[in-house]
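Yeah, one chain of the complex is gone here, protein chain that is, but the others are all in their spots.
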Amino acid sequence: MDLLTAKISEVAKNIKQKKISSFEVCDFFLQRAHKHNPQLNAFININDSVTEGARKVDQRIALGEDVGLMAGIPMGIKDMFCTQGLKTTAGSKILENFVPPYDATVIDRLKKQGALILGKLNQDEFAMGSSNETSFFGPVKNPWNLEYVPGGSSGGSAAAQSARLSMATLGTDTGGSIRQPAHFCGIVGLKPTYGRVSRFGIVAYASSLDQAGPMVSYVEDAALVLEVISGFDPKDSTTTQRKVPSFTKDLSENIKGYKVGILKEYLKKGVLHPDVEKSVDDAMSILKSQGCEFIELSVPMTEVAVSIYYLVATSEASSNLARYDGVKYGYRAPFKQLSSIDLDEFYMSTRGEGFGKEVKRRIMLGTYCLSSGYYDAYYNKACQVRRKLSEEFQQAFTKCDVILSPVATSPAFKLGDKISNPLAMYLNDIFTVSTNLAGLPGMSVPFSISKEGLPIGIQLQAAPFNEQKILNMAFNLENATKMSGKVPYGF
Amino acid sequence: MITEDEIKKIAKLAKLSMPENESKEFAEQLSGALKHFEQMTKINTDGIEPLVTPTQIEHFLRPDQAVQEISADKMVENAPEKIGNLFKVPPVV
Partner (left out) sequence: MDFRGYEPVIGLEIHAQLKTQSKMFCSDSTKFDALDNENTSPVSVGMPGALPVINKKAVEMSIQAGLALGCQIRHKSVFARKNYFYPDLPKGYQISQYDQPLCEHGKIQFVLDNEVKTISITRAHMEEDAGQSQHIGEYTLINYNRSGVPLLEIVSGPDLRTAKEAAEYARTVRQILRYLDVCDGNLEEGSLRCDCNVSVRKIGAPEFGTKVEIKNINSFRFIEKAIEFEIDRQIDMVEQGQKISQETRLFDPDKNQTISMRSKENAQEYRYFPDPDLLPVIVTDEEIQRLKSLLPELPVQRAQRFIKEFQLPEYDALILTAEKELADYFEKTALQSKNAKAASNWIMTELLRELKQTEKHISQSPVSEATLSELIGMIDQNIISGKMAKSVFSECWKTGKSPAQIVKEHNWVQITDTNAIEKVIEDILAQNPSQVADFRGGRTKVFGFFVGLAMKATKGQASPDLVNQILTIKLSGQ
């Protein structure tokens, strides 16, 4: 077994059968993380005590205990997830030293299945960004070419997984933050249906859009992690009480008869990078040969999806981020004497110094959109158009099982290329934001390598709670292309 | 479009300090973004109920049971300043 290319189930099986210890596995990834992090800046904190946890798992196995589906598997966790006793920063100065006294529900579920935390991964500050350049802890580099961005906001997760510094990682996706970096770094990334996975203990960016999901090397690994983290949580009343399907057991490459939708709006000539366009064409050919039927569809509201997204996300964020006020935890602006400070000054300095520029920009935008006189024209209007968009997708999914599209217009771009123009950066999210607005499951699966040597993924979306369909289709594509699990040169 | 003065007002509402050059930059950038968002105004949304939660999720209410999971000293451990188990802040009138 080669730990650089093995699947989670295989490693877990070997650990349980004592062919390899969890300690050896964790130590292997811990050493890789330490060795390569200086190049990539993928981790904000590496958890050296992961090996202690590994020893406990090994002891439990020795005692014949059931250690779960992910026994002894080291995972990298985006720093949006609260981890008890481990710093959780959300990539921000304002939470630089925050140590949560609780675990996010998904972390708790992973731990119960034997998974171990290898470290906390870099990200755009509060997940606000598409290039991982807004992190207080510095940008993350793309392992395929260090001059390129890994995508964002889960850039640390994508880079670490791509360079195989971890067995699996977790990301969060509000407008594409799992799928776009997965596409940029050549890994599998899955955003579940809204309500499938608990948000409890995940630093909130935009509550009606955020979902956590796996960022891993293989489709099978995605199915496994999704199965572990999914399901109703009494601490999050926006989770569904539906039974969680057995994604791994039902994983099948048989997709004969699947109807695949192609959105007219997504395939405008001249918008796409030629290699991305070619990848979509090639994917269609493969799927046709597997017995899929293609249907051209129209979802007109996707044309304004970026606008809806930024209005909804920033409005919610402006309220969600109000709790970072220097009172209970986190950064507090230094003052010589507490007694002489005006309360407004206290808040403004603390938040003004604690948040980075992109976060401030979005809080400002959201505050504006919710304020009286603008609420109806911006926030409320966006929520109404959101319903139209959602209904159009519902309609579309009466005609097809899966919608296939690019993840982004191009492969990864260079560091510094877009950071100075926020609107251009926002418009880059054109293919991913609709998924979140309509609450759909969406996935990016590695498909090809561009002429510049950068990975290209394919995006698959399905109707709510139909993760199995996109998993199966991705599984089929993965078997056809053999593009999953490729570790870039130098790692 | 948003003026610098409006930016200052919003910054006060959002409790964000902002250097002069930043408010100028934000005024331009936010104006640009809002101008782009105006593409939505042409869409007719008469009588459409706003959508907040995008998927169908079953109604759930929590049973009324008191449980303490985390002790008070753990809850105040991250406080920038505290006295005993109380959070310390500037004097508020």
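Residue numbering begins at 1 within each chain, and the chains themselves are lettered A and B in the order written.
Keep in mind that, in the parts below, a contact is a pair of C-beta atoms (placed from the backbone, for glycine too) under 8 Å apart; a residue touches a chain by one contact, two chains touch by 3 or more.
Since we're looking at a predicted model, the values are computed, not measured.
Student: Could you tell which one of A:F23, A:Y329, A:F355 or A:F393 touches the chain left off the display?
Tutor: A:Y329
Student: If I consider the whole complex, including the chain that's not displayed, which of A:N145, A:S371 or A:N466 touches that chain?
Tutor: If we include the chain that is not displayed, A:S371 is the one touching it.
Student: Would you mind spotting which of A:L30, A:V67 or A:C82 touches the chain that isn't drawn?
Tutor: That would be A:C82, which touches the missing chain.
Student: Touching the absent chain: which residues on chain B qualify?
Tutor: Within chain B, the residues that touch the unshown chain are 13, 15, 50, 52-53, 57, 59-72, 75-76, 83-93.
Student: Could I get the residues of chain A that touch the absent chain, sorted low to high?
Tutor: 80-82, 88, 90, 95, 98, 100-102, 104, 199-204, 206-208, 234-238, 315-316, 318-319, 321-323, 325, 327-329, 338-339, 343, 347, 367, 370-372, 375, 379
Convention: only the chains that are shown with their structure count from here on.
Student: What residues on chain B touch chain A, complex-wise?
Tutor: 2, 6-7, 10-18, 22, 26, 29-30, 32-34, 36-37, 39-41, 43, 45, 48-58, 60-62, 69-70, 74-81, 87-92
Student: Touching residues of chain A toward chain B in the complex: what are they?
Tutor: 97-99, 101-102, 193-195, 208-209, 232, 234, 237-242, 301, 303-304, 307-308, 310-311, 318, 322, 325-332, 335, 338-339, 341-344, 346-349, 351-353, 355, 357, 360-361, 363-365, 367-368, 371, 377-378, 380-388, 390, 422-423, 426-427, 436-439, 464-465
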